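The block that comes next holds chain A.
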Amino acid sequence: MSETILEVRELTKTFGAASGGLLSKKTDGFVAVDSVSFDVLRGETFGIVGESGSGKTTLGRCILRVHDPSSGSVTFTPKEGEALDLADAPLDQLRKAWRKLRMIFQDPQASLNPRLRVIDVVGQALQKSEGLKGKALAERVGGLLESVGLRREFMHRYPNAFSGGQRQRLGIARALSTNPELVVADEAVSALDVSIQAQTLNLLQDLQEEYALTFLFIAHDLAVVEHICDRVAVMYRGQFVEVAETAALFGTPRHPYTRALLDAVPVADPRKRRRGAGAAEPVDVGAPTKGCRFAPRCPHATEICQTTRPPLRNISGADVLCHFAGEI
Partner candidate 1 sequence: MTAIDSASEVQAAESVKTPDLLGPWALMWRQFRRHKIAYFSLFIVGFVYFVALFGEFLSPADYLKTNTRAPFAPPQGIHFLAPDEDGDSRFLLHARGLKMEIDREAMRRHFVEDPEKVIPLGFFVKGHEYKLLWLMPTNRHFFGPIDPKQKVYFLGADRLGRDILSRIIMGTRISMSIGLVGVAVSLIVGVSLGGISGYYGGWIDNLIQRVIEFLRSIPTIPLWMGLAAAIPLDWPPLRTYFVVTLIVSMIGWTTLAREVRGKFLSLRHEDFVVAARLDGLSDWEIIRKHLVPSFASHIIASLTLAVPLMILAETSLSFLGIGLQPPIVSWGTLLKEAQNIRTIIEAPWLLIAPGTTIVVAVLALNFLGDGLRDAADPYAN
Partner candidate 2 sequence: MLTKRKWTTLASVIAIAVAGQAAAWEEAPQLAEQVAAGSLPPVDERLPAEPLLMDVIEGPGEYGGTLRRAILGGGDQHNMVRTIGSDNMVRWSPDWSEVRPNIAKSWDVSDDASKFTFHLREGMKWSDGAPFTADDIMFWYEDVFSDAALTPNKDSTFVGPVGPVKISKIDDVTVEFDFGAPNGLFLQALAYGFGYHATAYPKHYLSQFMPKYNDDVQALVEAEPTVGDWVQLFNLKAGPMDTPLFWQNPDRPTLHAWHLTNAYGATDRVIAERNPYYYKVDSQGQQLPYIDRITYDQVEDVETILLKAFNGEIDYMLRHLGRPSNKASLTDNMERGKYGFFDVGDLPANIMILMMNLNHTDPLKREVINNKDFRIGVSHAMNRQEVIDLLYFGAGTPAQTAPREGSDLYKEEYAKQYTEYDTDLANAYLDKVLPEKDADGYRLGPDGERFTMVFLVADVFGLQYPDAMELIAGYAADVGLDFQIRTTDRSRLIELHTSNDFDAYLWNCSGGQADAYLTPICYVPTISNSVSWAREWAAWGVDPSTGEEPPQEVKDIFDTYNQVRSAATPEAQKELMQKVLDMAAEQFFTIGMVQNDPVFGIARNNVRNVPNPLPIAGQLWFPAPYTAQMYFEGGTNLP
């Protein structure tokens, strides 16, 4: 169980940077993912949490090479076959890797082309990779639908004939169609009603066992993450500020931002969320700061936080990006 399936090193993604050509001046652009490194172990569920705009979705997409990373490496090691650096793999190798490395989208509505029937959407990868057609395809898609708890006959419907939860099941079925090893679930349940969220999460857990899946689970909802993940990374403005076992993180949060997040959790009283430590104060997201990125919002910030980037420290099993990790 300790085998590494995904190794991410110094992954950086910058948007809108220009080198300064004939007709444009040099711009630094906006750093969405800032030198992120982590490992995902086979069979675990690795969670990434953060607010909107923290760069978690970009990170997920860079791993899959939906976006080209600006620098860094993403090494994917399937059970059979060579390890592959997805960050600069050629397209044909990427396509092979994508069979083992799938994605569940946040918005089931947007990710399912409304003009195609379920059989063509869910079976699209199968048609392409295995050349399945007709009965064989129907058989496989039928099996997939059943495994996500949908009726086999639904395969002839159009996606718009389904409810939100059902659609997300379709998205899951589609992700599973090629027997993947690693599934990146980008806010897979956040678009769903709370009751359906729970059902879907349970389904995911069941499927993880059944298919021996590894999940990279991206979410902004701490409760969901706590429920499903083995390890959790907290992302703030493009950086992992804390990575730890789920229990450790929720038990003893080390980073002030993690604390702020957890303080904001009580869902029952939305007004309380607003009072969370500086969490709602908007700061220009694009502006680079010299020191700690969280410093402007941090209740513990001192002189050094304004001027010097904090180092990554390992404190009792948790990696924390803070000058005062362990002290506060």
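Definition applied: a contact is a pair of C-beta atoms (placed from the backbone, for glycine too) under 8 Å apart; a residue touches a chain by one contact, two chains touch by 3 or more; residues count from 1.
The candidate set was assembled so that all candidates are chains of the complex that A comes from, given by their letters.
Being a predicted model, the structure only gives us computed values, none of them experimental.
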Which option touches chain A in the complex, given 1 or 2? Just the number is fine. 1
Give every residue of chain A touching candidate 1 within the complex, in rising order. 52, 57, 61, 64, 66, 95, 98-99, 102-103, 105-107, 109-117, 124-125, 128-129, 156-158, 160-164, 174, 187, 190-193, 220
